[in-house]
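Working notes, beginning with the structure itself.
Just one protein chain is left out here, and the rest sit where they should.
Labels run A, B and C following the written order; every chain starts at residue 1.
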Amino acid sequence: MTTMAPVRIGMIGGGQGAFIGGVHRIAAGLDGQARVVAGALSSTPQRAIESGQALGLETSRNYPTWQAMLERESTLPSHERIDCVSIVTPNHVHFEPALAFTNAGFNIICDKPLVHTTEQAKTLVNAVAKHNTVFAVTYNYSGYPMVKHARALVRDGTIGDIRKVVVEYNQGWLANNLESSGQKQASWRTNPAQSGAGGAIGDIGSHAEQLTSYITGLSITHICADLTTFVEGRLLDDDANLLLRFNNGARGVLIASQIEIGHENDLRIRIHGSKGSVLWSQEEPNALSVRIEGEAEQIHRRGNGYLSDAAKGVTRLPAGHPEAFFEAFANVYANAFKAIRAGKGGLEAARVFDFPGVDDGARGVHFIERTVASSKSEHKWTAMDAAK
Amino acid sequence: MTTMAPVRIGMIGGGQGAFIGGVHRIAAGLDGQARVVAGALSSTPQRAIESGQALGLETSRNYPTWQAMLERESTLPSHERIDCVSIVTPNHVHFEPALAFTNAGFNIICDKPLVHTTEQAKTLVNAVAKHNTVFAVTYNYSGYPMVKHARALVRDGTIGDIRKVVVEYNQGWLANNLESSGQKQASWRTNPAQSGAGGAIGDIGSHAEQLTSYITGLSITHICADLTTFVEGRLLDDDANLLLRFNNGARGVLIASQIEIGHENDLRIRIHGSKGSVLWSQEEPNALSVRIEGEAEQIHRRGNGYLSDAAKGVTRLPAGHPEAFFEAFANVYANAFKAIRAGKGGLEAARVFDFPGVDDGARGVHFIERTVASSKSEHKWTAMDAAK
Amino acid sequence: MTTMAPVRIGMIGGGQGAFIGGVHRIAAGLDGQARVVAGALSSTPQRAIESGQALGLETSRNYPTWQAMLERESTLPSHERIDCVSIVTPNHVHFEPALAFTNAGFNIICDKPLVHTTEQAKTLVNAVAKHNTVFAVTYNYSGYPMVKHARALVRDGTIGDIRKVVVEYNQGWLANNLESSGQKQASWRTNPAQSGAGGAIGDIGSHAEQLTSYITGLSITHICADLTTFVEGRLLDDDANLLLRFNNGARGVLIASQIEIGHENDLRIRIHGSKGSVLWSQEEPNALSVRIEGEAEQIHRRGNGYLSDAAKGVTRLPAGHPEAFFEAFANVYANAFKAIRAGKGGLEAARVFDFPGVDDGARGVHFIERTVASSKSEHKWTAMDAAK
Partner (left out) sequence: MTTMAPVRIGMIGGGQGAFIGGVHRIAAGLDGQARVVAGALSSTPQRAIESGQALGLETSRNYPTWQAMLERESTLPSHERIDCVSIVTPNHVHFEPALAFTNAGFNIICDKPLVHTTEQAKTLVNAVAKHNTVFAVTYNYSGYPMVKHARALVRDGTIGDIRKVVVEYNQGWLANNLESSGQKQASWRTNPAQSGAGGAIGDIGSHAEQLTSYITGLSITHICADLTTFVEGRLLDDDANLLLRFNNGARGVLIASQIEIGHENDLRIRIHGSKGSVLWSQEEPNALSVRIEGEAEQIHRRGNGYLSDAAKGVTRLPAGHPEAFFEAFANVYANAFKAIRAGKGGLEAARVFDFPGVDDGARGVHFIERTVASSKSEHKWTAMDAAK
């Protein structure tokens, strides 16, 4: 409970027929500390207006375009003006509004992957550094309490030196040509003009990369990728299998697939160290398996007193009362809101307030680029740093 | 998305230090269709006011007592007045405000168990019938999509005639004398003056009874109960084991315990019929095991196209993106809101709009009473209908 | 590996069409330390002979009846004579051969439930005490390593004082009238003349009782039973639900059912103490969940160094190489063989060598009797000791 006035959000995208926009709204509003007060909810002005009406936006702040929102909100006094922009459009409509609003000094919460190219990403990173704004990227899975607990255990040495990471993001919903049916989610995700150079590797592989980075703190140095398109006529990969090497010598395997029938949203990770392992699965997010050499497996569960502070600080319900996707998503927003309320932006804010920042988003874009390059290469290893 | 104005809620209880009040607020507000605009958030006026301030209530609607809220809200014009009252106090403070607000024509959403005695419950049922108000009881577990799916399968004959129900609500958090530490949740739950005649059987056994009734549609006719208090000095049962008989001849076993260490909030139910079985567990709420004789076990998962409309209609995320406790709780609110918006109250509203009604709450109170009676009896079977 | 000559077994029952006889033969022979050298494999002499031929028994020791086996084997020199008799017939053919062979000084390994009546059981117990023979009852589930580990943890105080036992034996294979199809296993199990007074409670409830006794060391003092026959025309219970009270004040729930469709052979037990709980399930027998208050759940797995000696001593494979039903069954035989080789019989042998003895079998028969009595009683509690 708080006396603080709600954070005012202006949303770009998320109109009728969209999926993720509604998720962002629930996540942002979960704790009652934010409200969507303005929006340009579709790239089609007419649809934007209708969507805003359906959502109950005031007419004056129900904008036909994000440009209109930028123009007018910039003129409002600071106590009325939106505190941040939430960008929930398909990937190809991230860069322009993100840059324009950042340059105008607005804070941003943007869906992933951040943008299409490393160059765009660098431009954004520089803009955030320059304007000292808050910029969060909704890698929502890192918001789960037991992910934060895994991170705490790994970082405090519980499992020793990290030797190996196996991270998988298994889905099956694109095993057939769903996009030809006009299903909106399938359509833009399989369209390079909207999604960028990566299919499965971009849409979900980027989550796997970020989850790995978030928990371990390691950097991928080399990638060996095999990207495949199984569904005829599709223009982007729908299956990605990667070998990885990390900066400390650890090895990795990364799987991102959308053609594994019977897998729903099966993001899972295991980290193996010299003293033990931790294992987590998104579909059973309230548990973390902790396995120390010579000891019995332990199942750590959200909401218990024996957990790390990192896990305890981001949970809303007692043990056994399961939390799930929305709450994890809300945790990303909640931490970004802390930075916004504190007025502390720039690249450090993501570290200080524990949310995925613009540089994490940039690293993700670069990871997609290099993976696509690796897949086309006959060399086994493609360096993340192209100079190497 | 909706153009409808938010439902205005006045909350009783749920101030600083409370747990369930915050849950109600998140649940009520999850879909952005309701707002707590008034409150009498504690039975201590000073604390009530402070809690309301922390929550950001307008001063004029931040009431020191529920009586003050009743008095003033009754004078407001209907487009300002609260649309419903949410009662989230300990059990002993349900009856009086529930009756007073119902008699004044207000809709009510009340936590469970409803009241302390069957007599009180009958009074409330009659008041609701007379004033034709909406009255929901937050048996939140029946809001889970896969519970509604189980209900749909059972009701459509998928498992044949029901023969047996095994329902358990296993917890371990009261295995020792937590109440002596002053922990608020433990204190009132183990205090007969606040909780009523039932300890574990009242707090969680009532959920088990309601879940059984909700899924099967059967009535318990006879109870054979063994209630025990394991923790020294405690005045209420902390362990309850029951044999049940149902009106169709089915048998049942009901376990409700708070001393089973290592069980967190392990509500689970299995229904066995002449053709098959369904099994559900609250801690893994997105799945339902369906077992038809001669066939392989099927795991039905939330968010899939093959589910019943009952399950599909109350879900917010695609398969594999887990939903959990808050969403189920929100589903009880959402259906009550439908009735409130439709202006349709009385005893039928609970059936029409699918939420637990005042009569479900009354049945629960009666179940607790008869279980306590059975436990004291040397006869094997105690009839639910005392006349039998 | 051992230089010891194999134990010579004479088998009664287990001929063509039988199920459990083959299980006994594999279990007895698993470690290469026993051999079936004689048999009276069916109650039909012709079938007995044919079965013995199929099994490769020498003609001279392929007996038409157990009486013939008793007569001739008694005349053989001790180094040729069978070392023990394995009785694997339906229940009604346990008592006579068991008594006759015991009185003739033979060691016995007998399937469960031991006999039909408490009186028969007492006669056998007295005979074993008098002749100082080895008498094992194949309550095979207590042979599992992780059951022995559970026992060790419970006995050494790891979970504190035992407060509650929930033991279930859930099956579904008799949910319909399988016996009318002539299926042999179903036929005799549903026939009181062959099975005795108990149906599900006798066939599988007795296992649940023994497992409870074996792990906890507690005695049931009072029973409150509800036995039901769901399948029309069946003469014995196919569903049993019991409340229990133990000699230390602990409470219990025991479920034994053969009409719960989709349960295969789901024997499971949980023991709740003042400091923690242990949970085990026969269908995943290599794991034991150990839950200590305030700590994370531990999953103990067979084959690991951290286990009790009791578990380590009865395992044949490293961790992760699953052992299962046959190995547990073999452990009962192996310990009985130790007693036989040591020449130490009488009632203490079961305790010394850790196998279920004739007195355990007798207690099981009494448990069935008293449960049937309880089910017919209108009093809530039926004392195990009829005198109370």
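One rule holds in what follows: contacts are C-beta pairs under 8 Å (C-beta built on N, C-alpha and C of every residue); 3 or more make two chains touch, one makes a residue touch a chain.
Since the model is a prediction, treat every value here as computed from it, not as a measurement.
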Out of C:A193, C:A319 or C:A342, the sole contact with the unshown chain comes from C:A319
Touch with the missing chain holds, among A:T65, A:N103, A:N132 or A:N241, for A:N241
Contact with the hidden chain, among A:S51, A:Q210, A:S257 or A:N335, goes to A:S257
Touching the hidden chain, out of C:S42, C:Q120 or C:Q171, is C:Q171
Which of A:V85, A:A121, A:A136 or A:V166 touches the missing chain? It is A:V166
Across the whole complex, the chain not displayed is touched by subunit A residues 159, 163-164, 166, 172, 175-176, 224, 226, 228, 230, 239, 241, 243, 245, 251-253, 255, 257, 259-263, 270, 272-277, 279, 289, 291-293, 297, 377-381
Missing-chain contacts on subunit B, rising order, are 290, 294-301, 304-306
Contact residues on subunit C toward the hidden chain run 1-5, 16, 19, 22-23, 25-26, 29-32, 51, 53-56, 171, 173, 263-266, 282-286, 301, 303, 316-327
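In the analysis below, only the chains that are shown with their structure count from here on.
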Distance in whole angstrom between the CA centres of subunit A and subunit C is 56
Between the Cα centroids of subunit B and subunit C the separation in whole angstrom comes to 44
By the touch definition above, subunit A meets two or more other chains at residues 301
